[in-house]
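Heads up, one of the protein chains got dropped from this complex, but the rest are sitting where they should.
Residue numbering begins at 1 within each chain, and the chains themselves are lettered A and B in the order written.
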Amino acid sequence: MNAVLSKPWLRLAIGLVAPALLLIWWQWQASSGDVRSIAFAPLGSIGGAFLELVENGSLVSDMVSTLSRSLTGLVIGGALGIAVGVAMAIWRPLDRLLGPLLHAIRQVPLIGWLPLLGLWFGTGQGSELIVVSLSAFFPTMLNSYEGVAGVEQRYLDVGRIYGFGAFQRFRLILLPAAMPLILTGLTQALAFAWIASIATEILLGIGSGLGVTMQLAQTQQRIDIILVTVIATAILGFAVNYLFRQLRISLLRWQPASL
Amino acid sequence: MRAGLVRSGGVHPSGVSALLAPFVLLALWQLACLTGLFPPQVLVPPSEVARTLASMAASGELERHIGESLFRLGVGYVLGAAAGLAFGTTIALSRLAEAALSPLFMALWQVPVIAFVPMLVIFLGIDEPFKVAIVALAAFFPVALATFDGVRGVPRAWFEVARVYRTRLADLVWRILVPATVPAVLTGLRVAITRAWIVLVAAELLAADSGIGQMMEMGRQLFRIDVVLAGVVVSGVIGFALDRGAKAIERRATRWRTA
Partner (left out) sequence: MIVESRSKPAPEARAAARGALSINDLHKSFVIGGTLRPVLEGINLDVKPGEFVSIVGASGCGKSTLLRLIVGLDDQYGGEIRLDGERVATTSLDRGIVFQDHRLFPWMTLEQNIDLALLNTDTPKARRAQIVADHIALVNLVGFEKAYPHQLSGGMAQRAAIARALVTEPKLLLLDEPLGALDALTRVHVQNELQRIWMTQRSTMVMVTHDVEEALYLGDRVIVMAPSPGRIRRIVEVDLPHPRDRGAPLLHRLKDEILSELMAGPGETDNLVRLPEREKR
């Protein structure tokens, strides 16, 4: 058995079995002719839907929209999260003041803020951006806090011995030592921002974006469009995460390879 | 060497601080309203939210919403977690199963669960089956991954120790394998329940006739900010309780672990 599995092309073939079976089952359901088959669009029409979306440019513009929404939210929430997390780790009074409040706010599922934000700001792009930024804020804040608070005392000792002032301590010890966790926080935040973008797009359904298209297609019973969009979401999400991971590795060259 | 700056309280409140935190938040909230800073369309004091909650509880409405939400959560979670456990164990124990099933699994995992909502709505409508299905899906992935990690992660060395002492198969499974995988699996189960709750509230916001999420959406449409805030509070409290409960179970079951 192991000999079979060790050949890469054979592994690939085995891996394709399940998806192939799924597609066959799908096509069979689509052509079965009973009431439920309306939900199953024939495989051919999925290809057609793909071409349709590419031709009218909506697939690309959706991908760009969702991506830019996630990245904007990541930048806003991430920057704020790093600033707040680092500040709270350095100044104890701030920690005592803000910490419990943020902890309490964190308990509410972020998506639950949408109706509230909808009442406050209307159901426009603003509310969406706030939710996406919030979803990026918490992981970066927590990880930045842990990163700075967890800096080992022995490195701070070295700083004391060489007479480091507060600014030197921050620039040369705290920040670089905290960087791995800060980047971890940003990686998590990216994933959360991505999910939050899709979620708010589905829920509010305005503007453009992958989630919006999915929601619209659902009201029109266009399962073929939904499928194309879902696949695009998966691919785009994977690609962005992969690129981010590479970026992280290059920023942390000083770490031993195993980390 | 432990950290120089870390301390309890703040971002990770423990014990008294953790319980005090929401009260501090409530107090600030009440204060903010009393100062008349916010018009009643924007923010309503906690006292009024409490009144709304009380009247909803009295009329049985609150109980109905919470009950419906928790029911869906329970059923969906059990289904999804069970499937996740089975799937994770299978692909961990059988290399063939892993080769055949994990590509499809990993591909599906790239899609945020919420993106499956439009698709599931077309297939299942907006009734109970849809909500149970989305919860099950949300619970499935973390549990499957954690189970896979847990079972795969049992060190070979432990198997060797068992062989040296000529352990019987039943003992091997119950006294070595199961306890070895329990920590990872419990973590996966905890992550799954928190995710499932968030996804359920989101799904109810979208399409439901009862439940906490639907209560909030209704409140938004009727411009009843007190109802929306009541929903926010309840979803936060339930989310908190689920997380704490799961953490407590996790701690009790893994008492033998060193930090």
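Structural remarks
Rule of thumb we're sticking to: a contact is a pair of C-beta atoms (placed from the backbone, for glycine too) under 8 Å apart; a residue touches a chain by one contact, two chains touch by 3 or more.
Since the structure is predicted, the reported quantities are computational estimates derived from the model, not experimental observations.
Every shown chain touched by the omitted chain in the complete complex is listed here: A.
When the missing chain is restored to the complex, the residue among A:P42, A:G150, A:P176 or A:G207 that touches it is A:P176.
Mapped onto chain A, the footprint of the missing chain covers residues 154-155, 157-158, 160-165, 168, 172-173, 176-177, 179, 253-256.
Definition applied: only the chains that are shown with their structure count from here on.
Between the Cα centres of chain A and chain B there is a gap of 18 Å. Contacts from chain B toward chain A in the complex involve residues 1-7, 9-13, 17-18, 20-22, 24-25, 28, 41-42, 95-96, 99-104, 107-108, 110-112, 114-119, 121-123, 197-198, 201-202, 205-206, 213, 216-217, 219-220, 223, 225, 228-229, 231-232, 235-237, 239-240, 243.
If you check the complex, the residues on chain A that touch chain B are 1-2, 5, 11, 14-19, 22, 39, 85, 88-90, 92, 95-96, 98-105, 107-116, 118-120, 141-142, 145, 148-154, 156, 194-195, 198-199, 202-203, 210-211, 214-215, 217-218, 221, 223, 226-227, 230, 233-235, 237-238.
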